[in-house]
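A protein chain is absent from this complex, but the other protein chains hold their places.
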Amino acid sequence: MLRALSRGTLPARALPVRARRRRRVVLAAIVLAGVLLIVVLVTSLAGSGNSGVSTVGGNASTVVYQAGHRPLAPEFTGTTLTGSKLSFSSYRGKVVVLNFWGSWCVPCREEAPILAAVAGKYQPSGVSFLGVDVRDTTASALAFTHSFHVAYPSVIDQSSAITLDFTAKVPIAGTPTTLVVDRTGHIAGAVFGTVTYPGLTAIVAKVTAEGG
Amino acid sequence: MTDVRAPETDPFDPAAEPDDHPRPGPSSPGAAFGPADWLKWGWRQLTSMRIALILLFLLALASVPGSMLPQQGSNPSGVQQYYTSHPDLAPWLDRLGLFNVFAAPWFAAIYLLLFASLVGCVVPRTFRLAGSARTLPPRAPRHLARLPRSAEYTTALPPQEAVEVAARVLSGRGFRLRRPDDADSSQDWVSAEKGYLREAGNLLFHLALLGVLVSVALGGLFGYKADRLLVQGQSFADTVSALDEWHPGRFVTAADLGPFTMTLNRFDASYIASGEQRGQPSSFDARVTYTEHPGGPARTFDLDVNRPLSVDGAKVYLIGHGYAPEFTVTDARGHVVYKQPTPFVAGASGNFLSEGVVKVPDAQPEQLGFTGVFVPTAVNVGGTLESVFPAADNPAVSLIAYAGNLGMDSGAPQSVYELDTSAMHRLTASPQVLQPGQSLKLPDGRGTVTFTGYVPWVSLAITHDPGQLPALICGIASLGGLLLSFMIRRRRVFVRARSGPSAQNGTTVQVGGLARTDAGGGFEAEFAGLAAELRSAHEQAAQIPPVQPPQQQAAEPRHEGE
Partner (left out) sequence: MPVNVALGHVSNAFLIAALVIYSLSVVAFAGDFAFGRPRRAAAAAHGQRARDRAAALASVGAASAASAAGAAGDQAPATASAEPADDAGTMPELEVPALRAIREAGRWVVAAVVFAMIGAAAHTTAVITRGLAVHRAPWGNMYEFITALTCVAVIFFLFAMIRYRVWTLGVFVMGAVVVTLGLADTLIYTAPGDLVPALQSYWLDIHVTAMTLATGIFFVPAVLGFVYLWVDRYTRRVAAGQAAPGNGIVRRLPTIEQLDRLTYRTIVFGFPVWTFGVIAGAIWADQAWGRYWGWDPVETWAFITWVLYAAFLHARATAGWRGRRAHYVQLLGFASLIFNILVVQVFIAGMHSYSGVS
């Protein structure tokens, strides 16, 4: 191939033999450099964003919204696991920890004891805890709440319609996701992934400390 | 197809312009070959036909492994199977990128180099074409009879007039003309050229290919693909957490998903019941209800394999379907801890023999798991349950029960179609077969599992590709350019008129023509038609004065057959 390539436009007799050989080497170097450059360009520009299944595990990312920059949590109504009607507007005026979960979701099961502990600590001070049970069935969800001693209600969101409304405000990528809503109904903090005890308590404490 | 790099010289064209592409000689005469010259030489090599040819071969060769080996994007389970069956070879293939060939950097390098070569060739030629739009055809050669096509006849018109008539005819046929100017020695000729669109078509084709590449990149960066399996009766909202697979482009965020909600009302599949094609599907129909945004009006649509739904800028496609048997599991305490349809996936054995898994992580005292086989039309063949027809004419389920730790309480997310029994113990010695309505009582009072029925499920693909329409337009443009470049010939026609040997013979008109490239053939026919038209135009013009030389009369009858 190089022989074919070197049958280029330069008249052979204009170059001594050594220069011709050097020319081939330089050509190979140029081609290689070109390929490497393209490889670098392609690998840096290409590649998709976040892909994968819809459970968010592993490293969680936490976002805290400063006052004045907090998205307004959308209003929703739903049916709880026990069958009663619930409207989110009834929670206005209270700090709410809103946890999106499913009984099938492994990281949700992993964080369930942590949530139960945080609930145990802050529910007496007036912080409300509410679950949104995503893509689940009542039987499995109730069994989950019994297993993990979940002491707060959850709203059924089988079709993820409630999640859809919230995704318009905060980038919910899967379960588990935990939002902390302040007393004015604005989302003050979000944990995308499993919560940690110190991480979640810090946000809840901060939001609770704000005046009502 | 014209040679991309051949100089456009023509031996019959005394005024032809030489190839003006600069040769990469030394920057200053007598100096050694400097780096700038090397670059010029390298660029010239890249944009040469030879390199383009080699790159085309490389492109074809590089695509071969992408079709023979399972690819991660379209067949991830196949890749896993390859790892299991070729444990030593698979990691090496993976390192070379052979499980994702078309996204591999080396494959991109090949087509990017090819397109660089293409651009480097096409852009200068586009400028040259634009420039040549104003250049005139060459002067008429002296001896038209030497051209590949020529004809000669006499007319009564004086030479100047004959040339005028000829020029009018040729101009009417769309030729670009050149007349003699004052500097020319002989004044009685006209040159005509036609077919510039051929080069334009060639360039359009190559540029349109570039457009396709850009469109594909556009789709890759700004588009997304998503999958969702939906059981009959279920709904889903178009948000990332509700999707089974989510592959956004580089610049796509979750907010770009349209806020529609969709419910699968019912799904029907019918199969051919008899004859040689028994068991083949004959029709699918998925009736869905959807709202384009929360609170919007509900609409219904019949989703079919070749009929996607367009909603919120995305398209929803019906990809596949299957069965989801319904199970109710009560645990040791008598609580119902599981009650839902469970999608089972059809295997390779045909007739929708499907496999699936039931996981009951909140059963007390121990978590329960079941692996199952769903048989739509079950027939017992020598102790094994087989499915003989894809419709659910005689459904049955065969279950193996396990108890222990499902591994769901911590660690990595699991597939809903696979059961990890490494931390579990088997409860049933052999698979238990259940008909709809039957229950299996688990040993040691652990509870029961009841097979209550089945519902169908469909798998949907939700995609958005902003590069789709541009790619289509560029594809059609490339086809148009291809046809233009293949069907149009660049051709030249020359007409010379000179007074005959003697005054009475009138004017001898010589017509000559050549086709630059005769790819489609047929220039002979066109030339013949032109010559005939010129001749009859001359005769018509010559008829205006009443006197006609006798030769024309004798020659006339030959033309009546035309």
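Structure notes:
Letters A and B mark the chains in the order given here, with residues in each chain numbered from 1 onward.
Please note the rule applied: a residue touches a chain if its C-beta (ideal position, glycine included) is under 8 Å from a C-beta of that chain, and two chains touch if they have at least 3 such contacts.
Source: prediction; values computed, not measured.
Every shown chain touched by the omitted chain in the complete complex is listed here: B. Within the complete assembly, B:Q277 is the residue of B:Q80, B:T135, B:Q277 or B:N380 that touches the hidden chain.
When the full complex is taken into account, the listed residue touching the unshown chain is B:N306, out of B:T84, B:S185, B:N306 or B:T384. Among B:V216, B:A332 or B:V388, only B:V216 touches the chain left out of the display.
Think of the hidden chain as still there; on chain B it touches residues 1-4, 6-12, 49-50, 52-53, 56-57, 59-60, 63-64, 66-68, 71, 73-75, 78, 101-102, 145-154, 216, 225, 272, 275-277, 280-284, 304-308, 315, 317, 319, 461, 463, 465, 468, 471-472, 475-476, 478-479, 482-483, 486, 514-521, 523-525, 527-529, 531-532, 535, 555, 558-559, 561-562.
In this text, only the chains that are shown with their structure count from here on.
Across the complex, chain A meets chain B through its residues 1, 4-5, 8-10, 14-15, 19, 23, 26-27, 30-31, 34-35, 38-39, 42-43, 45-55, 57, 100, 103-107, 109-110, 134-135, 137-140, 143-144, 146-147, 158-161, 163-165, 167-168, 171-175, 177. Here chain B touches chain A in the complex through residues 23-25, 33, 38-39, 41-42, 44-46, 50-51, 54, 103, 105-106, 108-109, 112-113, 220, 234-255, 257, 259, 261, 263, 294, 328, 331, 335-340, 359-364, 408-414, 416, going by the rule given at the top.
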